[in-house]
Every structure is written in structure tokens, then in C-alpha cells.
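Quick one: the structure is below, and I'll ask about it shortly.
Shown here: the complex without one of its protein chains, the others still in place.
Letters A and B mark the chains in the order given here, with residues in each chain numbered from 1 onward.
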Amino acid sequence: MSQETVTFSINEKEITVPKGTTVMEAAKKNDVYIPHFCWHPGLPIAGVCRFCMVKVDGRPKMEIACNLQATPGMKVFTETPEVKDTHKWALEFHLVNHPLDCPICDQAGECRLQDYYMEVGKYKSQMERPKVLKPKALPIGDDLVLDTERCILCDRCVRFEEKITKTGALGIFNRGDRAVVGTYPDKKIHHNYQTNLVDICPVGAFTSKDFRFKQRVWFLKDKPSVCPGCSTGCSVDVYAKPEVRSYFRVKPRESDVNGHWMCDVGRKTYRHMNQEERLRSGIVTGADGFRTRSRFDEAASVLAAKLLEADTNDIALLVSPQYTCEEYNAFFSFFVGKLGVKKVFQWREPTEKIETFDGILYRGDHNPNTRGLADALKKHGLPSDVKNGFDDLARSGAKLVIALVPEIGFQYPSLNAQISKLEELSFVSLWTINGTVFSHKGIAHAIPMKGYAEKKGTFVNFEGKVRELAHAFPAGSDDARDVVEVVAVLSEVLSHSN
Amino acid sequence: MGVIKVALPPDDKNLFQMAYGYFVTISSGMFKTWSIFWKQITKQEKSNTLEWPEQPATYSDRFKGKHFLTKREDGQIRCTACFLCATACPAQCIHIEAGEHPTNEIEKFPVRFEIDILRCVFCGFCEEACPVDAIRLGPEYVMAGGAGEKWVYTKDYLADRSELNGGIVSVKVENTKHYTVDTDLHGDNLLATDAPHMHH
Partner (left out) sequence: MTQEKPKILLKFEGMPNGRALKTYMAHSGYEALKKAFAMSKEDVINEVKASGLRGRGGAGFPTGLKWSFVPKDMPGPKYLICNNDESEPGTFKDRHLCSVSPHMVIEGMIIAGFAIGANKGYIYTRYEFQEEIGQVEAAIKEAYEAGLLGKNILGSGFDFDLDHYTGAGAYICGEETGLISSLEGKKGQPKLKPPFPAVSGYLARPTIVNNTETLANVPHIILNGAKEFRKYGSEKSPGTKLFSISGALGKPGVYEVPLGYSWNRFLNEEAGGLLPGLSLKALIPGGASAPLLTPKECEDLTLDYECMAAKGTMLGSGAIMVIDNRQSMVELLRCTIEFFAHESCGQCTPCREGTGWLNNIMVGINDREVGADSVDRLHLVSKQMGGRTICALSDACAMPVMSYVQKFSDELKAHLAKG
């Protein structure tokens, strides 16, 4: 059945859209730019900023594009001098009481007020009277700081709290230019989606405690990736300063999986890639029994030598569901396909509750690629059902264990206990990005891994959708490798030895 | 290939005439030199030459020399850690680490503010970029040093070195918070006031 359509024109260009489409949506789809503050594609229409004014032929007043449904033959103009003047004044009204906080405001550089000032403003302000003052730097949530003075009362945050999280924690209090956004008395925002408020805030009224004052945004570079925090696999942008190998934040990127949002747990998935937390070099144990940090090549050749010595039946693989499908394929092709290893176990968190779901995005399976691992196991003729393999591993009598350690350590509360269990085995090679493994004295061998933002590949999410990690930052340490690269080196060394 | 033409002496002037002009100008110049030398040696005229470094030399206040960080009237450092100087710096020699100020008066301040003076090109862009008059290039020009010198100027050095005599206060309008933070949105000061709360 074909959908009913409407043909109208924007700036005398004919556009055909499905019936019921607003001018704003139609303009966005057709790359016509209409400035706006309060309109957000993921939220209900509020129509309060009065910025998206357009001229409709035959109507005396300007109309707001966000609440204007396209009707057949309608002629919309977005660039006439009249419209531009309206935009200029709408901006002036927004700036009347806006404090000149840009030097200390984290939003500077990605602030819509700044952007629009450069696009439609650049005027000398008519405002010469003292501004209205309001409370600043309120610790309003676990990760939120609210500056009511910077707020332009676009109502986005209130609508988010009402419609998305359904917590209704925020409201606009008082009236006129004394209006402030805030929580109800003695209440604060506690939920897993609060940093979305920072994202949707078009100005710097909401800032994130986690990112606050850390870096100016114009120094950051972002690359699209996929959140490894749970099996939903939200599309994200990871922000980093590659020249100092530091990661600063993770923000959602619009996709059909996550819409416009992501959870706060997912936003923490950058810290483990920073220098102070990651394993920057390999670990090898010399003949004298002393452990030392080593370069990757040395660590790889030590492992290759161990593999050559070992009997295939003594080798066991412990695999966590936090690596990409490509890595699993390379890993199993080499160890199972080429070396003939039979003992393969899954590394899972014993306390996890896989089936839980918070109703918005966050799932109980805290691994991005449970499905991808199962597919890879099946492909190589191995048992693929989800099962914590630690007990089986202990019983298997394996003498050489190669473990793909979970990348997102904080999603594995038992991680240290589990690594301690591995210390009891005779030789364990941990492939990990987690810097804490160095404190486990019994771990004789480790290979530093790349973080998820540093590799390309795919995850398969809970519903079987392929999530692509499309771009990669350079590795945060010279010795870090992904599984594909490690396996390639091992394979090379082994083929020369034979 | 191009041909370089060398200008020849004009035909109507012989060598003697040219040498005559040379001697006249040289000797009149040397007369000036020696007469000033005489006047100064007999103390009839003050000498402009300084016996540096024994005698101190001061430059104009507008000289773009060693950087310093200005202070507020209450003695706090004025810098708000906005990173605009670091952004403008063509030599990328300014390193800032921002932090939340412990008091409510100032929201953001530099926990670390360092200038790698070996990389600095003294262009003065930092001074121009600063929105709060927090960094200036001062008249100090003596920056030579040996291998053991500290070439990275720290925040304390930039604001409080002994040459600054307790720091330079900038009298620009304070860019601090307007008043102490009231964490209660529903307090009397907001809901009870009918007229907008004004600040002068």
C-alpha cells in the first residue's frame, strides 16, 4: 500500500513528503536548514523557542516550522530577509539574559547559541540593562551540573524526563524571565540516562560532571563506533585527543537501534582505554622467574615458543564475548582449525542476569557480542550455549590457557577473583587491555590489547543486528594489538618453526 | 641564462672626483663621531651606553617579554582556564589543566598552567586571545639560562615570581560568579521575588 503524500515547496523547490510530515522534518530531509532550539527529532514538539520561524505564502504571520504540517501547494520560504530578521531577533531574545560564560562553559564550541550567532547574528546587542541572575552550578544529579542562568528554557530536558525515562524529575518553575528549570524540592536525578540531558541541551545549562572542565571540545576528535557496554550495541561517537592518546567521552549517534540516546553505563566505556588504566606493554616471565614488562614482539615469541612445546590436548581457550566477530574467526581458525585445540570455554560473569532489560536501552547481558561469539563457536563446531566455563576449565587439566579477557572490566565485578583463579593454573596467557592484571603476581604472560575504539570490526547485538565499528583511532599504546594481529604473528612464527 | 649587468661609473666623472666625494663624507662623519666621543669623555654630554648587566636596563611596559598571569583584586589568579590562549598559541607551548575551584566565587580555574618558554615565539597571541586579561607579556627580557634552568614556567612562577612584587592586579570587571551559589531552586530568593533580580 502506498502512503499518501503531500507536495509542497520550500524556497520554490518542490518537495514530496508523506502526509502528516512537518515542514521542519521535510526541510531536514531535504537539506534545507531551519535553525531551531527546542525541536528535537526524538522528543514531542514544544514549539516554545520560536526560532524556526518560516514564511508561508498567503499567511499574515510567521509560522514555526516544527509544528507546521505540510499541506498540498503550500509555499514555504526560509531565506527571505523578513525570515532572516526574525531569526536574528529570536536569537537576540535568547541572548538577552544569557550570561557571557563561554570561557568557562563546557558547551563552548558545540553550543547552538554560538553557532547561530555566527550564522544569523553578528549584531551589536541592544541589551544594555543588567541581566537577570539565577542560580548556577547546581549539583542536580549524579552526573549533572545545572546552570539555570545559561538555560534558554527550551523544555527539551523536561520532555526527555517525561517521555523517554518517564521519571518526570524536571520541571520549569516560576514564570516570565524568572523561570528556571529544576528538580522538585529535595529531589535529584538518579537514573541511567541522565547524561542524555547534557547532549540534548542546546546550550551549556547541563554539563556532565564526568567531562566537566576536562577538555575544550574543539581539541577533541570523534570517530563512530559501537558501545561495548551491553548487548544492545548502541551507535556511539568516541571523543579522544589522539596526539596525547587520551579518551574523554562517549556520546550516542543516531541509529535505528538506539534512537538518539544511550545509557550512562555505556558512557563510561572510554576510561579503560586511557593510559593510566590500560595495560600498555606485554608481560613475560624470564627463566629466573622474574616478571618483566616487554614489547609485543617478545611477548608474542614467548607465547609461540610455549605453543610449540605444548601438547594440543593441554591447551585450553577461555573466550569472553567482548571481542569482534572478525577477531573470533581469526582466533578459532588458528587455534581450533589449525592447531586442533578442543577445549574451549566461555568467560562469563557469574552474577550476570542476561534476560533483564530496563525498558529503554540497557540490557542484562553486559557483552556486546554474545551472539557473535555463539555464531563463531557454532561455525567451528564447538558448543555455543552461554555458560560460564571457569569450573570446566579448572577440571579440564589444561596446562596452557589462552584467555581473551573481557575488555570492559567494570561490567565484570568478579573479574579480579576470576583472574586470581587463573593464577593457579600452570601457564596462562592473558590477552587484555586491563591494566590491573599486572598486580596479579601469578600471571606469567600477557599481551596488551587494543580498545574497541581502536579497531574495526563487527558486533552482533541481542536481536541479531550487525553493528559495525567503522572507524578506529590509532592504538593507545605502541604494543597494543587486536586479536587478528596477534594471531597473524603467532601463525607466522609457528609456520617458520615447522 | 640571464646576463647580469654591472653599472659602470658615469663617463663624465673621473676617479679623482669620485674619491673627493668619498673623503668629504667620511671625514665629516668621523668629525661628528669624534666630537660626540670627546663630549662624552669630558662629561659634557650623557652617554646612552649602559654598563649592562651591572647597570639595569628597563624596557617599555609594552615590550613583549616574559609572560605573567594577572590576579584579581582579592589576590586570586584571574585565569579561568578557558584554553583560548592555548588554542591561539602557534607554538603550542601552553599547557593547561582545568579544575573546579574549591570556593563558590570562581567556577573554573587552572590547576596547572605551564608555558614551555623554549617553544614560545613571543607573538603575543595568548595576550590577545585572553577574554579576561589574565595573561600578559611583560617587560622582563632576561631569560637566558644554563642547562639546569627550569624552562617550563609553572603557574606559581607565572603569577608570583619575586620580580612581580606580589603579583599584578588587573582591574577588568570581575568575571566571577554573580553571587554565592544557592543550591535551593525553590528558595525564597526566587519564588518570592516578583520583580526580576537585578545585578549592577
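Quick note on the criterion: contacts are C-beta pairs under 8 Å (C-beta built on N, C-alpha and C of every residue); 3 or more make two chains touch, one makes a residue touch a chain.
What you see is a predicted model; the values in this text were computed from it and never measured.
Engineer: From the listed residues A:Val32, A:Ile152 or A:Leu377, report the one that touches the chain absent from this view.
Structural biologist: Final answer for the missing-chain contact: A:Ile152.
Engineer: Considering the whole complex, not just the chains shown, which residues of chain A touch the missing one?
Structural biologist: 45-51, 53, 60-62, 67, 69, 86, 89-90, 92-94, 96-97, 126-130, 132, 152-153, 155, 171-172, 174-179
Keep this in mind: only the chains that are shown with their structure count from here on.
Engineer: In their shared complex, at which residues does chain B touch chain A?
Structural biologist: It comes out as residues 80-84, 87, 98-100, 104, 107-108, 131-132, 175, 177-179, 181-186, 190-191, 193, 196-200.
Engineer: Spell out the residues on chain A that touch chain B in their complex, using ranges where they run on.
Structural biologist: 99-100, 102-104, 108, 130-139, 148-149, 173-174, 176-178, 180, 182-183, 185, 212-214, 216, 218-219
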